[in-house]
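Handing you a structure now.
Left out: one protein chain. Kept in place: all the others.
We call the chains A and B, going by the order they appear; numbering starts again at 1 in every chain.
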Amino acid sequence: EETLDSVMKSLKELLSYHDGCPSTVTKTLSCTSIKASGRLASCPPGMAVTGCACGYGCGSWDIQNGNTCHCQCSVMDWATARCCQLA
Amino acid sequence: EETLDSVMKSLKELLSYHDGCPSTVTKTLSCTSIKASGRLASCPPGMAVTGCACGYGCGSWDIQNGNTCHCQCSVMDWATARCCQLA
Partner (left out) sequence: EETLDSVMKSLKELLSYHDGCPSTVTKTLSCTSIKASGRLASCPPGMAVTGCACGYGCGSWDIQNGNTCHCQCSVMDWATARCCQLA
């Protein structure tokens, strides 16, 4: 049988979330670069590829397997994946 | 006139959100590529352009209308928009 105090106890627990789900309100977009030699560079699990850079001034790339930058130009020495996540 | 039970009923309903707004806590950044022939490639509504790739090794691009990659090099055969959203 509920008492005012039991109700108040639950309310206080819930009120600790009062400032709007702190775990999400403060989330921001956070990005990092992963560079690798050759023509492939992959983002770690949990991060999304938002763009790629390539050696030899190459701007032709595609994304393989959802997380890997593939630099397409014939001669290639490095590839960089720009990786972002909510953190 | 409130009774303890009516208060408790609302509290229980609210407590179902206790684990911190499930609809947002699990949101992650999700990206996809949209490729098109020619020099323009657009992200679908609701997605943001985070980067572009272009044919002919071209790394000069700009964003038109807020959602369209425009590859600037004189000769161009394809354009890809990297499109991301919270999902």
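Operating definition for what follows: a contact is a pair of C-beta atoms (placed from the backbone, for glycine too) under 8 Å apart; a residue touches a chain by one contact, two chains touch by 3 or more.
Treat the numbers as computed from the prediction; the structure is a model and nothing was measured.
Counting the whole complex, the residues of chain A in touch with the unshown chain are 4-5, 7-8, 11, 14-15, 18, 20-21, 24-25, 27-31, 33, 35, 50-61, 80, 82, 84, 86. Chain B residues in contact with the hidden partner, per the touch definition given at the top, are 2-4, 7, 10-11, 14, 17, 21, 23-24, 29, 46-52, 56-63, 72-73, 82, 84-86.
Here is the rule we go by: only the chains that are shown with their structure count from here on.
A turn of 120° superposes the CA atoms of chain A on those of chain B, with the angle given to the nearest 5.
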